[in-house]
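Before I ask anything, let me first share the structure, which is written out below as structure tokens.
All protein chains but one are shown in place.
In this document, chain identifiers A, B and C correspond to the written order of the chains, with residue numbering beginning at 1 in each.
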Amino acid sequence: MREIQEFTLDELKHLFSPKALTGETMVLNMGPQHPSTHGVLRLILELDGEIVLNCVPDIGYLHTGIEKNMEGKTYQKAEVLTDRMDYMYTMGNNLVYCLAVEKLTELKSPARADAIRVILLELSRLQSHLLWIGTSALDLGAMSVFLYAMREREMILDVFELVSGQRMMTTFIRPGGLWRDVPVEFEAAVKKIVEVFPKRIDSYEALLTKNPIFMDRTKGIGKIDTKTALAWDVTGPTLRATGLAHDIRKANPYCGYEQYDFDIPTQTTGDVYGRYQVRVEEMRQSVRIVEQALNKLPYGPVRDNNPKFVPPPRSEIGVSMEALIHHFKLWTEGFIPPVGSVYCTIESPRGEMGLFLESDGSPKPYRAHYRTPSVPLLQIMPILSKGCFVADLIGIIGSIDIVLGDTDR
Amino acid sequence: MNELLNPAVFAIQARFNGQVSEFRGDVTILVPAEKIIAAATALRDEFDFDMLSAETAVDYCPQTNPRFHMVYIFYSTKTHLYLTFRAPVNGDDPKIATMETVYPNANWREREIWDLMGIRFEGHSDLRRLLLPPNWVGHPLRKDYPLGYEEVQYTFNFDDIDLRKPKGVR
Amino acid sequence: MGLEQKLGNTGVVTTTLENAVNWSRTNSMWPMLFGLACCAIEMMAAQAANYDMSRFGMELMRASPRQSDLMIVAGRVSQKMAPVLRNLYDQMPDPKWVIAMGDCAACGGVYNNYAVLQGVDEVVPVDIYVAGCPPRPEGLINGVVALHNKIKGEQFAKWK
Partner (left out) sequence: MTFGLFLEWFIKSLVVILAMTIGFAYVTWFERRVLAKFQARIGPNRAGKEGLLQPVADALKLIFKEELVPANADKLIFILAPVITMIPALIITGVVPWGPPITLFGKTFTLSVSDINLGVLFILTVTSISIYGITLAGWSSNNKYATMGGLRATAQMISYELALGLAFIGPILIAGSMGINDIVNAQQHVWFVIYQPLGAIIYMIAAIAEINRSPFDMPEAEQELTAGYHTEYSGMKFALFFMAEYIKMIAICMIGASLFLGGYWGPGVAAYPWLGPLYLFIKVVILLFVLVWIRATLPRFRYDRLMAFGWKILFPLALLNVMVTALVITLVGG
């Protein structure tokens, strides 16, 4: 039987105050199984009464070895593994992988594919934020918001299921475009979401935004300023809540985000409430982007027409010998990008998600490293939580919106 | 190469003996390992690269010198540009100075590299394993570390493999 | 275990009691609030409005293992998490059941590597395996109903 491998306090003594060793302050182990650590995060807290003096995050309880596993699979097969990393933004994991592969192989995804990608990505962001608003409100004890948010999330998952047949792990975005074109019902389904959502977001706000208890629990809690945030590489809504309007979608656009008109919401408070406001506003902006993308959804192919990298359509395999050969080669041997390494980033709901991909001229990635936004967010937990109450700590964990699959990979 | 990158690239190239290469628009500078901290400091202070976007390592296994490449990717929120540094690290005793003093967020990234790649960071404040249990043996992301593949059981070899399987409930 | 151990076998009374107890256990099975990875999100979805596991009396998710009857292992179990999971299982009072939700919990799924436990049955006994990556909420509910059917056939004499 495996044993739980514990740190002793002596090993962590450089992280705690000397009082912890003498028992003057209480060391509390929170997690890995705890209702509000959003998965299997473990926090070792040093408490004086209920005041958090120190907080040492311990991660790795969901370490899956995805990076190692990807090295052993061809480029097409490795993509499937990426879905399960940031499991709240699966489309984004696929996208950053596809962008990196496209950069390596100089593939171009067609305009229609880009527009559909944008729609799906913004819907993904919306569902991620929905789960965040639900769980973070649940952490503060407001349970109804969670169930309302989950109800709305189902609408988005229905769209994912419509296009790909899977609710979460879609692998719908492929290098060079999409797996296939979307069905005809897609536009109507998305249109419905665009119509319904602003009202639903209003209803969450009605429950939370002006609620005195909610404001009391969130204002001035877990503060961080822009300088610290940048030094600790914090991105996404947490950075934007400090006042810096940094968004990869605007700064380094991908998938044609430059064509869409949207704002980057910012707040200057840098606290839990600021992050809440930024995310809620981001949900509205996402709806706006989806609406624009839907209105000018172009027609055309959804995959690059390069048979060395992109599998031919199913219909061609039966009639064209070349298509059959390409298909066979692609799914047995895989494609071979040139030697070199690239770095691609996208804006995930949590911040900047990057992929460092190195190719050694073989059909398998030589090294893939995901730069995930949740790692820096967790890393600043000691800074955010210093001097706060245990109850605030819960609110802070909720507000930075970590996904443990994202940190541990 | 983006023109805005020019001053930084030329300065680093000249002052720290860097070799510049470009692939698909990504600029990479190979900096000697002992100068990496000075180069990163210059990059941060003089050229506004205020974020260490990613830090990782690549293992080119059979060769020993340099077996590892440390990869640092910097980002500037002013110019929205990325710049990559690479530092070769010898495989016999892999160690390099910590980036923590320049970019504090390197703390966990270096712990992760130590955990998975086994590169030691000198001067690091808290070099423990990050992802794996504290008493794990080996560094899984090294190319000479097996994936830990477990055989797939079919009907014909089910019993053989079953015997070798660890059983938790004993 | 509880009271029934002291009762012994009293024929028709035992049978009726068995039925009543099994009925109560199926209708009031409190799961542990325990999510690991992606499947946990689908488990939450199963709790929420569209699927609503509360119909089966399962909405009282207990945060403490001491008060829970059912452990839904939702997601991949890493080598670091495995002993913790076993510890939690040991803390649950009898009778207890385990559902391995999703491929990773059932057999390691797509992650056949150093970090992931190849099936949670290596550390805890599993009653129901639910396939899928992740299983749909309907799939989980189907697994729960299958577990209910299993429990309905349980007999005092065979309880350990």
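The rule we apply is simple: a contact is a pair of C-beta atoms (placed from the backbone, for glycine too) under 8 Å apart; a residue touches a chain by one contact, two chains touch by 3 or more.
Note that the structure is predicted; figures quoted are calculated from it, not measured.
Colleague: Going by the stated contact criterion, tell me the shown chains that border the hidden chain.
Modeller: Counting the whole assembly, the omitted chain is in touch with A, C.
Colleague: Of the residues listed, C:25, C:76 or C:136, which one is in contact with the missing chain?
Modeller: C:25
Colleague: Under the stated touch rule, tell me which residues of chain C contact the chain that is not displayed.
Modeller: Its contact residues with the unshown chain are 1-4, 20-21, 23-25, 27-29, 33, 48-49, 52, 54-57, 59, 62-64, 66-67, 69, 91, 93-95.
Colleague: By the contact definition given up top, give the residues of chain A that touch the hidden chain.
Modeller: These residues touch the chain not displayed: 26, 28, 34-36, 50, 137-144, 147-148, 151, 207-208, 211, 213-214, 216-217, 389-392, 394.
As a working rule, only the chains that are shown with their structure count from here on.
Colleague: Going by C-alpha centres, which chain is most central here?
Modeller: A
Colleague: How many angstrom between the C-alpha centroids of chain C and chain B?
Modeller: Chain B and chain C have C-alpha centres separated by 41 Å.
Colleague: Quick check: how many Å separate the C-alpha centres of chain A and chain B?
Modeller: The separation of the two C-alpha centroids amounts to 22 Å.
Colleague: Report, in whole Å, the distance between the mean C-alpha point of chain A and the mean C-alpha point of chain C.
Modeller: 29
Colleague: Give me the residues of chain C that touch two or more other chains.
Modeller: 79-80, 82, 86, 112-115, 123
Colleague: Provide the list of chain A residues touching at least two other chains, using ranges where the numbers run on.
Modeller: Residues 1-2, 5, 60, 63, 65, 68-69, 408 of chain A each touch two or more of the other chains.
Colleague: Contact residues on chain B for chain A in the complex?
Modeller: 23-26, 28, 50-54, 56, 58-59, 71, 73, 75, 77, 80, 82, 84, 103-105, 107-109, 112, 116, 125-126, 128-135, 140-141, 145, 147-148, 168, 170
Colleague: How about chain A: which of its residues touch chain B in the complex?
Modeller: Chain A reaches chain B through residues 1-2, 5, 7, 11, 14-15, 59-60, 63, 65, 67-69, 72, 103-104, 106, 230-233, 235, 244, 246, 251-252, 340-343, 345, 352, 354, 356, 358, 366-367, 369, 371, 375-376, 378-379, 408-409.
Colleague: With touch defined as at the start, can you tell me which chain C residues reach chain A in the complex?
Modeller: These residues of chain C touch chain A: 33-38, 40-42, 44-45, 47-50, 63, 65, 75-76, 78-84, 86-88, 110-116, 123, 133-134, 136.
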